[in-house]
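For this view, one protein chain was removed and the others were kept in their places.
By written order: A and B. Residues from 1 in each chain.
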Amino acid sequence: MAIVETRNIKKYFGDVPAVNGVDLSTEEGEFLVLLGPSGCGKTTLLRMIAGLEEPTSGEILIGGQVVNDLPPRARKIAMVFQSYALYPHMTVFKNIAFPLKAQSVPKETWQSKVEWAASMFGIEKLLHRKPRELSGGERQRVALARALVREPTVFLLDEPLSNLDAKLRTSAREELQQFQRRIGTTTIYVTHDQVEAMGLGDRIAVMNQGKVRQLGTPQEIYHEPADTFVAGFLGSPPMNLVEYDDTIVGFRPETFLPREVFGVQDDLVAFQFKVTRIEYLGADRLLYGFLGGKLADAHVISRLPSTVTASIQQGETYEFVVQAKDLKFFDKETGLRTGPRPL
Amino acid sequence: MPAVLRRLKRLGARGSHFGIVALFTVFAAFPFFWMVVTTFKRTPDLMNTKNNPFLFNQPPTLEHLRVLFFDTLYGRWLWNTAFVGVLVVAITLLLAVPAAYSLARLTGRGGEQLGIGIFLTYLVPPTILFIPLARVVSNLGLKDSLWSLILVYPSFTVPFCTWLLMGFFKAIPRDLEEAAMIDGYSRFGAFVKVVIPLSIAGILTVVIFSLTLVMQEFVYGMTFISFASQYTVSVGVPTFLVRGDVYFWGSLMAACFIASVPIAILYNFFVDRFIAGFTVGAVKG
Partner (left out) sequence: MTQKAMTTVETGTQVARAKTGRLTAILDSEIWLGRLMIAPAILYIVLLIGFPFLLALYYSLSDITIGSRTMSFVGLKQFKAVIQTPLFQQSLKNTLIFTFISQALVLVLGKVLALALLKNFRGKWLVRLLILLPWVAPISLGTIGWLWMLDSIYSVFNWILRAVGIFGPTTWPIWLGVPHLAMGSVIAVHVWRQLPLATVILLGGLSSIPHDLHDAAAVDGAGFWRHLFQITIPLVLPIMIVAVLFGMVFTFTDMIVIFVLTRGGPYDTTQVLASLAFFTGIMGGDLAEGAAISLFLFPVLVAAAFVFLRIARRAEVT
């Protein structure tokens, strides 16, 4: 097990910064997720940690050791690729044994090690098959077994679930998490899927334009976003962001509810909400519309759980409220979080 | 009535299709057929304009084959060709495989340009180079030696094979090499352990292609070598067996047929890949 740390790491492709000064440190045995839209630099960051890309500047440490000059094979890491990168000319057994061969592990122990790794993912029966004879889910397990067999100090996973269909993805997510808890190896996981990130990560690093915008637990990221990007990236639909003087006010759609939902005692902030469109989604209703009054014409969304039965009509204006603690404030210039202020 | 007409028309179309294919096939294959027929005919039968040349007017004979293998240097030439072929293939692979990989993966954007540049040298024909090369070969003391051919022949195999292999290597997903590097191999180790085993088909293509080119080569062989015992098949047969006015047609035809057909059958399996190389993606798919 080891801690991975990056110090002011940068990567330029020509003049274009892909990763632009990232300081990040995992904790021992942690499941850290790098989350961000495509092109945010998360995969480049992972590849630099793996040693597949050379940083333009900055340092990478694994277990306290600067590894910048070490080739990938000397970093004691394992990586699972988005495509799984199984060697098509080898059987599953040989695929899993491949790292052992490279490390000149004595041949007698291969069998037991491969079987151990295979048993972790329940693929003992597939050892004699070729990758092309496997389903997507089986391939993913083989890739994981191959990563596990060399007992790395760090796992690097690059969107390993994105090639699975939606149903399989949910169960694979669960297995992956259980597996990581069991072996307790530090894991860095790259994804653009916020549901995966929230479900898997001990902590999430939200990245955009080559920088880490926020590092925190899923709860912190969701409820206390550090800036407007994080606020707008997470949640579906994302946080409502409304300009007010030199501030931006943010509140989640599910905290933006009709007045009658709350009692009198709550510390409430009230808005006039003109509903222009209603989407019925079964468990929820999404209301699209505009605010009135001081925040005139700001476009916002409300998400009503099906437990809220208030009758809402398209084209009508209602009094909606947000609890004061659910209002987040951001600086208009920098987009960074600021302290609360009265509206 | 129209149904019958349509049927006739369809029959006619099928008939003309068959006719075209048959005509071309005969055009292409007739000389080889004729080689076989001539090989087994007795000389007096061949040399009689009154005889129907399609019939065996006298019983068939193996005499021409006996003459070819025991009274001429043909066996020696076959051996020479094989010797040169094997070594040229080895040199070609040694030069072209790493070069193609380098162009496909390691040299970045410039690789593509350089690759096209290398391919274009394939268009520089022996007929421009043979005069200076004759001088170079004799200065190196390789005149009349098979080694002169082994030295020079890769000049037409390497450019095209590099180009072909570059295409093969590019088609291998990069992830596989990166996975191998993470699994414990060096950049070069990944190439040896993953890329090469995955390119066996491509490498085999290059082997066959180089062998055919070596068998075909004529100009250099004739320029550099003047001892009959050092000829390759494609030079020895037309220059040495066709000497003076006496032609041993039976033996000649046998010589041509034996050296032509086996390699042609091998080549047939790989032809689509060569075409892909020739057409440089002028056609997609």
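By definition in this document, a residue touches a chain if its C-beta (ideal position, glycine included) is under 8 Å from a C-beta of that chain, and two chains touch if they have at least 3 such contacts.
Please read these numbers as outputs of a predicted model, since none were measured by experiment.
Visitor: Taking the entire complex into account, which one of B:Leu68, B:Val84, B:Ala99 or B:Val194 touches the absent chain?
Guide: The missing chain is touched by B:Ala99.
Visitor: For chain B, which residues lie in contact with the unshown chain of the complex?
Guide: Residues 17, 20-21, 24-25, 27-32, 34-35, 38, 46-47, 49, 52-53, 94-96, 98-99, 101-103, 105-107, 112, 114, 116, 118, 120-121, 123-136, 151-152, 154-155, 158-159, 162, 186-189, 212, 215-216, 218-219, 222-223, 233-235, 237-238, 242, 247, 249, 252-253, 255-256, 259-261, 263-265, 267-268, 271-272, 275-276, 278-285 of chain B touch the chain that is not shown.
The criterion applied here is as follows: only the chains that are shown with their structure count from here on.
Visitor: Measuring centre to centre with CA averages, how many angstrom lie between chain A and chain B?
Guide: 56
Visitor: Could you please specify the touching residues of chain A with respect to chain B in the complex?
Guide: These residues of chain A touch chain B: 50-52, 71-73, 77-79, 81-83, 85, 87-89, 98-99, 101-103, 146, 150.
Visitor: Quick check: in the complex, which residue numbers of chain B touch chain A?
Guide: Contacts found on chain B: 173, 175-176, 178-187, 189, 193-194, 197-198.
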